[in-house]
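What follows is part of the complex, with its chains left where they were.
Here the chain labels run A and B in written order, and each chain numbers its own residues starting at 1.
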Amino acid sequence: MKKSLIALAVLATAGVASAQSSVTLFGIVDATLQHVSNSGGTSVTRLTNSGYNSSRLGFRGTEDLGGGMSASFWLEAGLANDDGQGAPTNSNNQASGAGAAVAGRQGLTFNRRSTVSLAGGWGEVRLGRDYTPQFWNLTVFDPFGTNGAGTTQTLNSIITGVTAVRASNTIGYFLPGNLGGFYGQLQTYRGENPSGAVTSSDGNGNGLRVGFANGPFNVALAVSKTKYAAGDVKQNNIGGEWNFGMAKLQAHYAKDTNGTLDGKGWLIGALVPVGAGEIRAAYSRYRTDLAGNPTSKKLALGYVHNLSKRTALYATYARVKNSGGAAASAVPGAATGPAVNDSSTGYDFGIRHSF
Amino acid sequence: MKKSLIALAVLATAGVASAQSSVTLFGIVDATLQHVSNSGGTSVTRLTNSGYNSSRLGFRGTEDLGGGMSASFWLEAGLANDDGQGAPTNSNNQASGAGAAVAGRQGLTFNRRSTVSLAGGWGEVRLGRDYTPQFWNLTVFDPFGTNGAGTTQTLNSIITGVTAVRASNTIGYFLPGNLGGFYGQLQTYRGENPSGAVTSSDGNGNGLRVGFANGPFNVALAVSKTKYAAGDVKQNNIGGEWNFGMAKLQAHYAKDTNGTLDGKGWLIGALVPVGAGEIRAAYSRYRTDLAGNPTSKKLALGYVHNLSKRTALYATYARVKNSGGAAASAVPGAATGPAVNDSSTGYDFGIRHSF
């Protein structure tokens, strides 16, 4: 998004010509020809989206308030550019906040991010729908960025539920950027249930992420808890990377709890620059303590070829092995998944264009 | 919206470089932490939207046709920026034109306004979905602008139905702006039912608003009628304001009819500038002639602190007393309302950022 376009803009109100402001229209259109085959014999070939980066359309802007203060907004919609649909959001951080799909009718929502912020030397306060602190380590320290066939197995929504990636109705605080490499995000979000009911705190939660980045080094820790009548969800993880120049190594570890159910996973991966391109590799696994200890292990390999800073071609191969009763697909959301303990293989061949 | 940004634009067609035109991307992101408690004991705390101004995203533009003529368009979508959803519209000015919500899936529609216009020295003809003439007096002459906890009780959709604020399928005419302070809007709208049925004119309606503004003084009158098989709705009101400099006083009176059912209400309020801010106060009541004469009375107090012309912080307090069988909430649309004849208290603490 650093590469996005800025529409030149001027304040329409006469007499404030000295105030500089901008509104940016930005987006990504990523299309991928994807094939998934399962060892049991089922397979599917699709033209789908977001194989390298998540497709999106957004509007954002910042206003300089003077005295080091600024106000800003960010509206970012997910995009299913293979068929033109948008993507749904979740209205209350509970399963009840995500109604059933109606084929072909999902309009644009700002499900990815929908926030207004006030920032200053003391940091940033952000209100609205946003990423949760507990998500970042799983995507920042994943060579495949939780997209496409390469997506890490540690992003396991069976255990972590609807606030694993984003939450609605959030109030967040971010540390300022001048703390010598320390960074942090504190967030609280609400399910917005009336008082008195047994479910009054369903969907309420809190998350915290703190990290330190310096030169080639970056490490961060996140803890979170979301309340549900059926059992609270805790999603905790740690991740880090070291850039050796010829390669960037990444790793993360995740421990999740949903009521009495536990899940643990880890990833190790690398990004290797090769001319105008980049080789990507990751190995991840996730195990829950359901009966049989269902376990899935994924090996993902890929190459990205940059035609420019905005446009890239890419190919990804991934193979998942399931055991103990697991049935994870090589590609999350594929139309046909493997049978229990079967393996699954996925390919992406795509183009990512950002603006 | 006067403060919105104009994207610099040029005609792409070569050879018409002399024609100046503009397309404007504009919007408001207003987030509010809202608490409502009812005397019966129920309460709810939410991060919601539009506590001061309605959140929106829009596109509009004007083309100079020469000879004093112009063509223009206006597409404006409501925005639930607390969770990223859009807002629904009504397709036929009848209850049947507003289908049931599916949680988290409401995409952007241009429900707030969706029009194309032709204008000249003779005024403006406007086609599409637009505000109804019968709405303006209730919001223009309300210190809280029909938003958030402060919203006037006179905006009572139980009596006035789905065309109380906007209508679809409208043809409107606006007087030109050079009539020495006189202004006016005439509108007709259609339910678009086939001929022959008993319901063939359901959702058809007309509205008229005329006003006069001069210096500190502004007054306007509106009458309207919408046809329904279950009983026609008439929504008539008058409002005015006088700006004394140290304070602007506002008042309006509304008389509504739905079949054999009547409702009457009024508001008196004030806006008092204080440095970079503004104190807001209003008292409103509404009574229907249902059994018991259900009556709700609201006192609303608030303060808006402008960080800039585009960005403001605000706080609002409101208390509604219900009697005669009324059960109005201090905040329209809150997740939990008061029991019959209970009182309701609401708070908003928010930020409004426009672009």
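A few comments on the model shown:
Assume contacts are C-beta pairs under 8 Å (C-beta built on N, C-alpha and C of every residue); 3 or more make two chains touch, one makes a residue touch a chain.
These numbers were taken from a predicted model, which means no experiment stands behind them.
Note on stoichiometry: the full complex in this file contains 3 copies of its one protein sequence, with 2 placed in the shown coordinates.
The working rule: only the chains that are shown with their structure count from here on.
Summary of the copy comparison: rotating chain A onto chain B for the best CA superposition needs 120 degrees, to the nearest 5. Those residues of chain A that touch chain B in the shared complex are 7-13, 16, 19, 21, 23, 25, 59, 61, 63, 65-66, 69, 71-73, 75, 77, 86, 88-92, 96-102, 106-116, 118, 127-129, 168-171, 189-190, 192-196. Interface residues of chain B, counted against chain A in their complex, comprise 2-8, 24-25, 27, 29-31, 33, 41-48, 57, 79, 81-86, 101-109, 307-311, 335-336, 351, 353, 355.
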